[in-house]
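Note that this complex is displayed minus one protein chain, with the remaining chains in position.
Up next is subunit A:
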Amino acid sequence: MTPRALAASAITVVAALALTGCVAKADLAAAIPVAITDDACGVEVATAEAGALTFRLTNSGSEVNEFEVLADDKLRIVGEKENVAPGQTVDFTAHLEPGTYYTACKFQQVGAPVGLAEFTVTGEAGALSEDRQVLADQAVTEYLAYVRSQAAELLPAVEEFAAAYAAGDDEAARSLYATTRIPYERIEPTAEAFGDLDPQIDFREVDAVADGLEWTGFHRIEKDLWPPAAGDLNSDGRDASADWAPSTPEERRAFADQLVADVAELHDLVTAEDFSVSLDAISNGAIALLDEVAAGKITGEEDWWSGTDLSDFAANVQGAGVAFGAVRALAETTDAGAELAAGIDARFDDLEAALATYGSLDDGFVDYATLTDAQKKGLSDAVNALAEPLSQLTATVLGA
């Protein structure tokens, strides 16, 4: 089963629903104990029958924690319980269809998942809800959780990266650059919705100059870490050393601090109580991520100095896949939509296979400059092949 196919399963998350007594298959006695500590996330069983599964979370650590059930791509959050305080025991119920999942905790509710463990759900698939409103609510819940999880991963990663850069540890900073950007690239359309934030975080030099903005963020730091040689050109063909000089230690500190502050602001915005996303914003976000790839990454202009475009590329594609997965059940309420979804799946598989020949997000990708024009065209063809059916998604999801 592909990561996206899993989204066909209807997943309803009802925290503490068990307390109402209105539970179909799992009863209180069958609640699955989860032992949470600061550095562990012990789920007592690794297999369960499909249906409403109740996890009994006990936080014996020192700080607030969070429990997540992830899809088999280890990215898409199909259910989560936030704000599990130290010393607290709380029940959390998720309706899970058969498939492979992962459970994890998130210490202090930020950073990478802790204690990631496979969790298998067996049995018969239940009937998919045909209530569009239910499916729409699920899609929003699921995607919102994803955006928040990525923002939560991004913040500590940026802090580490920025600290290395500010301290002049260029080797460490270079090694962190591509991986730090991954959570950001996965949810870039969301960040772009917040006016100034994306330009401050992710503007390329040529865009900042064109817009008359002070150039800050990832790419400013990138150029310090991979400084141009004399005579090198920028992506617009201009002298890369014109109106540019390596940052002083003071400037580095300022750029580092600002990037952390901007990312922290992004995190605050998406985790705010009143933050939400609309259904069409989710599917349009999937389309926008592919547009990002087609416009910037495929030309090699995004990470001009580091050559790490393929990492951004893969993260954009992953983010698009998650957004598609969130709304897919809605799309599949019609035959035409089901056909569209199957086609999109096949194109995602093709694109991911094409990307995999150049590396992976875990192990890194080759420098984009090493690709031949024919190889770039191969990727471009795969992007076009996916983007064309994906562009039909919003109308299908909205049933309009």
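One rule holds for everything that comes next: contacts are C-beta pairs under 8 Å (C-beta built on N, C-alpha and C of every residue); 3 or more make two chains touch, one makes a residue touch a chain; residues count from 1.
The criterion applied here is as follows: contacts and distances are computed from a predicted model.
Colleague: UniProt names the one chain left off this complex as which of "Deferrochelatase", "ABC transporter ATP-binding protein", "Molecular chaperone HtpG" or "Glutamine transport system permease"?
Modeller: "Deferrochelatase"
Colleague: Have a look at A:D39, A:D196 or A:D381 and name the one touching the chain we're not showing.
Modeller: A:D381
Colleague: Which of A:E251, A:D280 or A:E301 touches the chain that is not shown?
Modeller: A:D280
Colleague: Going by the contact rule already stated, which one of A:N59, A:Q109 or A:T394 would touch the omitted chain in the full complex?
Modeller: If we include the chain that is not displayed, A:T394 is the one touching it.
Colleague: Provide the residue numbers of subunit A that touch the chain removed from this figure.
Modeller: Contacting residues on subunit A, toward the hidden partner: 280, 347, 350, 377, 380-382, 384-389, 391-392, 394-396, 398, 400.
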